[in-house]
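With one protein chain held back, the other chains of the complex are shown just where they sit.
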Amino acid sequence: MGHHHVSSSAMFFNVLVALLILTGITVGTSRIDFGAANMMIAMAIASVKASLVMAFFMHLKWDTAINKIIFLSSFLFLSLLFIFTFADHATRRMDTQWHVTKAPVDKQWVHPSQLVGK
Amino acid sequence: MTTNVPAVDVHGAAAEARPKNFINWSSGFMSWAGTLDHKRIGLMYLVGVSIAFLCGGLFALLVRLHLWEPNGALFSNAQYNQIFTLHGAFMVFIFVIPAIPGSLGNIILPLMLGAKDVALPRLNLLSFYLWLTGAVLATLAIVLGGFDTGWTFYTPYSLYTNQAVVTIGLAVFVLGFSSIFTGLNFIVTTHKLRAPGMTWFRMPLFVWALYATSLLQVLATPVLGITVLLVAFERLYHIGIFDPRLGGDPVLFEHFFWFYSHPAVYIMVLPAFGIISELVSVHSRKPLFGYKLIAFSSLAIAIISFLVWGHHMFTSGQSTYAMFAFSFLTFFVAIPTAIKEFSWVATVWKGSIALNSPMLYTLAFLVIFAIGGLTGVILGALNVDIHLHDTYFVVAHFHYVMMGSIALAFFAGVHHWWPKMFGVIYNETLAKIACGIIFIGFNTTFIPQFIMGSRGMPRRYATYVPEYAPFHQASTIGVIILAVGIALMVYYLVASLFQRKKAMENQWGGVTLEWLAPTPPPLENFNEPPVVTNEVYDYSTLDLQTMRTPVK
Partner (left out) sequence: MSHDGHHSVVIPAPGPEFQAHTVAHHFDTPVQEFQSAKLGFWLFLATEILLFGGLFAAYFYFHEVYPETFRLGGQQLSWKLGALNTSVLLLSSWTMAMGVRCAQTSQKSKLLMYCGLTVLGAAIFMVIKFIEYKAKNDHGLVVFSELFSPYNEATGQLAWFKDYHNAMVDKAGVPLPHGHLFFAIYLTMTAIHGLHVVIGAGLILWVMKGAAKGRFHAGYYLPVDLVGLYWHLVDLIWIFLFPLLYLVP
């Protein structure tokens, strides 16, 4: 079947050791409070671990360009979901004075299930 | 690329030596139910989505008949809610999304690429059965009490309503994976199974459009899958993330839902664009104006479609700043879309136009889509949308796109490739009449909806104030005309299969590879593996001999 890359056992073992050490570091850093950076640090370490798995265990390092693009673009498109959703949430409270209506509410809110069948 | 059909060989052969094609090479239930042939799977899709379309159409007819009177003519309000939901869910999930890729895409894409089949035939069959399962589950949900949430399943109502939401959610999940697998298959096929010489810029634009569609199917649909799953979990064990009673946020549901469902609009419309690109060229006998622009605009639409979903949520309570961004980004969709429309018109200009029935449907599309697209720009404007949101203006807009453009392009494609698929030609006179009736019926249905929508008639209501009655009644008359046109179309298409009036080997004079395969194509499509040496849409290579040769 030609040119497929066969990785050495030693390389796989080194990656495993690195992953286990990074797991230890994940636990270790979680004991220390870095404030707002906590999440960033945890996700950075996890990303390094994930990159190791992808590059070596999943052979992505030696795979075709199109396969790399496809898999990595899934993270890119996922980030769009994250960015816009969180942008909405983060700015939702900033603008209440813009569209709060001062008109009196004349009807009481009714649970939707009570409207069915009427 | 020009393979002359060896017409001489056949004259000496006995009658039963008629070459076997993909329809008659084997028979029996299992030869269809277990087939891995892309054309047979496509044909099964074609039958399936057509039935779904007729069901959805029937529900639409019921909705419109009910709205003949301000207080509703036929149903209770609760029944009305169920019927418009059925109309939406059937049309969106079971018809429009799989219609063109599943049927015409499956049959034509490998032929256009010069391949023997799609890359993953088993997955293709699985995709069809997932579609069938989804359709059965959706029908089951009707039996289990129906569902009245609208096709969007908005929380929190979908969490409170005492109906078969979990069943229909499961149906949507399964249909989603059917769609994903079709898209996945087409991407792999386009990358790996192109004939020798078929470079990316020699691919027909239908293939480009399906490729862009497939990217959307693969990248957007999983989010819908997890969203409906979460709604099902909410109903089963109350996670609480979409339920405000439990600290959840219904707007988060809308983000998740529209992250898929806005790109889904382009999953629906991009294949339609692809069909129109083919047809304007073939029936004008002219290379496409702006081939590369159309190809890239499909990809541009696919990418931009991921950035605009918030324009469905302008009145949902999302942040004003997010609305600015989404409204602004929405206008960018208009650019690649307009590039397409202008390129099609420029292709027709000074072409050698043959007003065959597929071309009539195409011209109808060009008019209707211009209206559908431009009203979309109006709705993309934040301030205007606040006024028009959830009115019949929106209903009319997306029906101009989904029914007027996509379904018409689907009809155009079916008429165009009908002689290729079956080797028979329908009654052209009836086809032209039907096209006219459909065009008139469609516009009569939806132009009044634009007007009453702009005057404030809200969508989804079972009743209305009498002032709107003339518009509603005009709309109902329109839908009856539309139904007559569609019934006529179904009649002559089905009749053509029994009348067996032979089509030509190359009925319309196309030069893309599917017209070089025998008509109807045999099991593995080509007698000789094709090698592409010409640019795409090069009509100087057209073999008039084949055009005049009747199907054997």
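By written order: A and B. Residues from 1 in each chain.
Everything that follows uses one rule, which is that a residue touches a chain if its C-beta (ideal position, glycine included) is under 8 Å from a C-beta of that chain, and two chains touch if they have at least 3 such contacts.
None of these values were measured; they are calculated from a predicted model.
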{"item": "Where the missing chain makes contact, among the chains that are shown", "value": "A, B"}
{"item": "Which residue of B:Ala60, B:Ala89, B:Ile241 or B:Ala295 touches the chain not shown here", "value": "B:Ile241"}
{"item": "Given B:Thr227, B:Ser405 or B:Thr546, the one touching the chain that is not displayed", "value": "B:Thr227"}
{"item": "Missing-chain contacts mapped onto subunit B", "value": "36, 115-117, 119-121, 123, 180, 184-185, 187-188, 191-193, 218-223, 225-227, 230, 233, 236-241, 245-249, 252, 256, 522-524"}
{"item": "Chain not shown, touching residues in subunit A", "value": "1-2, 4, 6-7, 9, 12-13, 15-16, 19-20, 23, 26-27, 30, 38-39, 41-43, 45-46, 49-50, 53-54, 56-58, 63-64, 66-67, 70-71, 73-75, 77-78, 81-82, 85-86, 89"}
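The definition used in the following text is that only the chains that are shown with their structure count from here on.
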{"item": "Centre distance in Å when subunit A and subunit B are each reduced to the mean of their C-alpha atoms", "value": "33"}
{"item": "Residue ranges of subunit B in contact with subunit A within the complex", "value": "76-78, 81, 148, 156-157, 160-162, 191, 219-220, 223, 251-252, 255-256, 259, 306-307, 309-310, 317-322, 325-326"}
{"item": "Subunit B partner contacts - residues on subunit A that touch it in the complex", "value": "66, 73-74, 77, 80-81, 84-85, 87-95, 98-99, 111-113, 116-118"}
